[in-house]
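Here it is: the structure, laid out below.
Every protein chain except one is present and positioned as in the full complex.
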Amino acid sequence: MSKYRHVGTEAQRPEGADKLAGTARYIHDITVAGMLHGAIKFSEHAHARIVHIDTSRARALSGVRSVITADDVPEVRYGFMRDNLVLKKGKVRQFRDEVAAVAAIDPDIAREAVDLIEVEYEPLPSVFTPEEALAEGAVLIHETDAAGRPRTSNVVPLPCRHASGDLDAAKERTAHVVEGTYTVPRIQQAALGTSGCIAEFDRNGNLTITTKTQIPFLAQRDFNSILAALGLEGRNVRVVVPAVGGAFGTGLDTHAYEYISILLAWTTGKPVRILYDREQEFAYLSPRQSASMFIRQGCDAEGRFTFREVDVVQDNGAYTSWGATYPNVMLVAATSLYRVPAVRFDSRIVYTNNTYCQAMRGYGNPEITWPIESSLDDLAAAAGIDPYEMRLLNSNQPGDVTPMGLKLATCGLTECLDRTAARIDWKEARGPERRTARGVGMASLINVGGGGKIYASDGSGIILKLDDFGHVNVAYGGVEMGQGLHSALTLMVAEALGVEPENVHINETDTATSPWDVGTHASRGAFMAGNAAVMACEKLRARIFEHAEKVYPAEVERNLARLRDRGEDVSPAGFDYTSVTRDRFDLQGGRLFVVDAPDEPWLQIDLGRFLRAVHFTKEGGVGTIFTEEAFYEPPTELPDWDRGIGNMSASYTFGVQGVEVEVDVDTGEVRILRLVAVTDVGRVLSPQALRGQMYGGIAQGVGYALYEEIKTEEGRILNAGFTDYKMPSAADLDFPIELEFVETDDPYGPFGAKGAGEPGIVATAPAVGNAIFDAIGVRILDLPITPEKIIRALREKETAVAGAGGG
Amino acid sequence: MSYDYHRPRSLAEALDIAAATPGARFVAGGTDLMVQIHKRAAAPAALISLRHVAELGGIDNGARLRIGSSVTLTELQAEPAVAAGYPALIDSMRPFGSRQIRNMATLGGNLCNASPGADAAPPLLVYDAVVELRDRAGAREMALEEFFVGPGETALAPGEVMTAILLPPRAGDVRSVYLRKARVKMDVATVSVAALVEMEEGSCVRARLAAGAVAPVPKRLRDTEGLLVGSPLDDATIARVSTAAADEISPITDVRSTADYRRHLTGVLLRRALERLRAAPGEGVL
Partner (left out) sequence: MREEVAFRLNGHDVAVEVDVHRTLLDVLRDVLGEMGTKEGCGEGECGACTVLVDDAAVVSCLYPVCEADGTSVTTVEGLFEPGGELSPVQTAYLEFGGTQCGFCTPGMIMASVALLAENPDPSEEEIRYALTGNLCRCTGYVQIVESVRAAAELMMERPA
């Protein structure tokens, strides 16, 4: 039996009933009195000089309240490298560049006005691949950096590299080497709820922005800069996060549309809402970054890794967002997935005239795990070793310190490998008895599970406020976006404080009332919130028990009096309740009691009653109320990116996915027959929410492996909508997915738990790729693995075989 | 994007409104036209709804099977006469959009949109479907094959409406099948094929082949089907047919597939279709 009353129980989602009733309020459902509707005029070129913008017809349209271009408003720089302007000046560098915006009394008028804005351009040469952008004499996308210094190449100055071990010596010891260049496409996060915000100013110049974001506090910092530009330096920015219809990384940065709604709210003096529809979400938000990854790895004669080399080139698009820091996260798996004694990692991020990229679930990890785990199977084949055995042989172990300096306090990788192999019937499914064109494959993963430090602080604050009735209001700055943060946090607060989950209420995320949090990403929400909650709960309990010393005797006497009134004879049985000391109290299930006599009803005080007794104190004393805050900063290091060293997470989550596939060798279609995912999550906090995270991540992983790709032509997106961009439906995911969780009880995790939001998506594609390789002997290096690529590879294989036979 | 919306109750009323309203378009289920309007790819001055025009509903199993053009795909799926006589048409309905879409979309609408990949077209082509068109001057009939002119283009004259789809009765050992491939289950077909053979004493006496999404219009593969007539459905014939089809199609590359792969798939699907017809009559699968 679990030692916990609430943690690990099958609890329902606290905000679930509102979502099911249709009463949860998303940005699309919120209107504010007097609100105007904003719309944006986007670029019509991938790269062009702006010669002239004529807004006269738009301004003349009835119902239009404001039309702005870069000439009408102060210049506002934004983005990770401050290389982006809210409204573009001088030139556009991508199709999604914002050149003008309109506020009008209804959305149709705003859209019509945008169509009436005429922009004259002078097209410039464009580059659409890193190769083109890196070529001698390539056009510069940014002539200067944010500080005005001239730039000489299209390489984004964000070094991220690593070298450890003696690479030359390691190569000497190497018996087998494989190499390949693997690519991954841009894909859409495709949250069902599109993006949007409402900005409004009060008469004192303070800004409130209700917006779909994952980073309310970094957004607050970003929006301070726009207030400064508007001459409102020092005024307050309040960021409110409504119900979020999925985010998956889209909310990890501030967006031009948010700044534009602020500018329009300022120019009109009215609240302004901007909503993206699905087509805009595809065309004008940042997708997941594409990458090309060269990998070379070797092993000795027994199959032990000797070295690994990785060179990453990422197409950044025209501006820089957090997607450009994917290599920081790629380092984790590149250096630390399996024991590899010598590692070299280099990366280059390159500006192009494609749309700029952003974060998505896994953040570099699904990308880098694709080459590492695919090439591992090739290496195993070269060495004549079963790939499962090879993984076992090289598996990380608890206590390891990896080449990057990651300290693996817990590591269940070996157990995950064994359980996956058992569940997927590894030996039999790969054996000679199997049906033709069937195969199984597996892939492992390591993911940050205790935050991921890529910013000055990776901390989270929490405030717990007890009311007079035994309810706990929780103010936390992280964002519930469907992942189940509130499910896990509710259980953890209930557990750590000693109340029932239904008495825990998590407030809407609001920078005015929630303490600082770096943002909801990197699988960190439940880990951080839980650690902060445990700290705050301990403080609350200490104060409650301190005050209990004073009020407890009188409250017990009230219990006794009530029982005597009812005619029940309760004898105190010699128990001295008049002088219980603070260390003898406990609080469980919302009832205060004494540990020495936990089962006596007359010795139990309802928490609400206790709180009122302390608050509205009698005998002329001074009452008090109970609110506690805590700030948890994980014991991690901001890595030195130039060396690629630093323990960026407090804990590391491991996992393995195993997949069985059948390939239709005539059509090239891949059918997944079953999928097994075993994950070391430290501790299961909320089983329902955890399963949801795993299933959902795996579904996205299947999409990444087989279906999804943003297609562009000269920088323009060709499949901006669900008709042309396909992700799997319920009917496509028609195979059993078996989940299993390994509980390694991490010392840094709340109740031993490690982050689990991202791992589901990380290992799916290489597991599928390895299964296909096992089934038909061809390896596709570029995702997604479409039927067409399989047919092409099969033909090439036939030709090669025929050629070899003929020669 | 504002437009008028008319809901005539009779065909005569619908035709009168069309005649009196320049820039008006007929709309039935709206599952295609409303998308185009949403994306601003279409901007009609008015829509004339055909949902309430009594003459366009209903399925009548007379000398020919008459399917009203406004019959929804859900209604069509539930019709025993269609299931019994024209199984490939039923098979083409299963992967068609979603349940919500099939509850709205109509058979006539699917044909009038004239998408090269229109799911209902290949089966109807192999069943020698005839469409009934009507304007204020009167009615005419036309082979479905002639109805398709180009992507999104049909033989409909301005102000003319498709009123019904007519299917000839079936007799003899007629077998038919519909097969399609798409990137995911709910997707426009990458390639679809329908095949029909009439067998007599082990030999094919009549053959119809049609394919979708491989040419500017849903295409009857006349040259290829000629290879079947007079032959048994043996491996050699089937191989010849599935190779020959490549010469008769002109697929394009788009977001769903390259032209090359479409060519390849057409051959594979035709082979599978014919193998299926050889094995069992009238069976189709997804």
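Note that the chains are named A and B in the order they appear, and that numbering of residues resets to 1 at the start of each chain.
Basically, contacts are C-beta pairs under 8 Å (C-beta built on N, C-alpha and C of every residue); 3 or more make two chains touch, one makes a residue touch a chain.
Just so we're clear, the structure is a prediction, and the values are computed from it rather than from any experiment.
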{"item": "Among B:104, B:179, B:204 or B:221, the residue in touch with the chain that has been omitted", "value": "B:104"}
{"item": "Residue among A:2, A:23 or A:436 that touches the chain left out of view", "value": "A:23"}
{"item": "Of A:173, A:278 or A:582, the residue in touch with the unshown chain", "value": "A:278"}
{"item": "Touch residues of chain B, complete complex, unshown partner", "value": "1-5, 7, 27, 30-31, 34-35, 37-39, 47, 49, 51, 74, 97-101, 103-104, 185-186"}
{"item": "Chain A residues that touch the omitted chain in the full complex", "value": "12-13, 15-26, 28-29, 189-194, 243-248, 277-279, 481-484, 688-689, 691-692, 695-700, 721-723, 727, 729-731, 733-734, 737"}
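Definition applied: only the chains that are shown with their structure count from here on.
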{"item": "Whole-Å gap between the CA centroids of chain A and chain B", "value": "45"}
{"item": "Interface residues, chain B side, partner chain A - complex", "value": "1, 35, 39, 181, 183-188, 255-258, 260-261, 264-265, 268, 271-272"}
{"item": "Chain B-touching residues of chain A, taken from the complex the two chains share", "value": "108, 279, 666-667, 669, 707, 711, 718-719, 721, 723-724, 726-729, 731-732, 786-788, 791"}
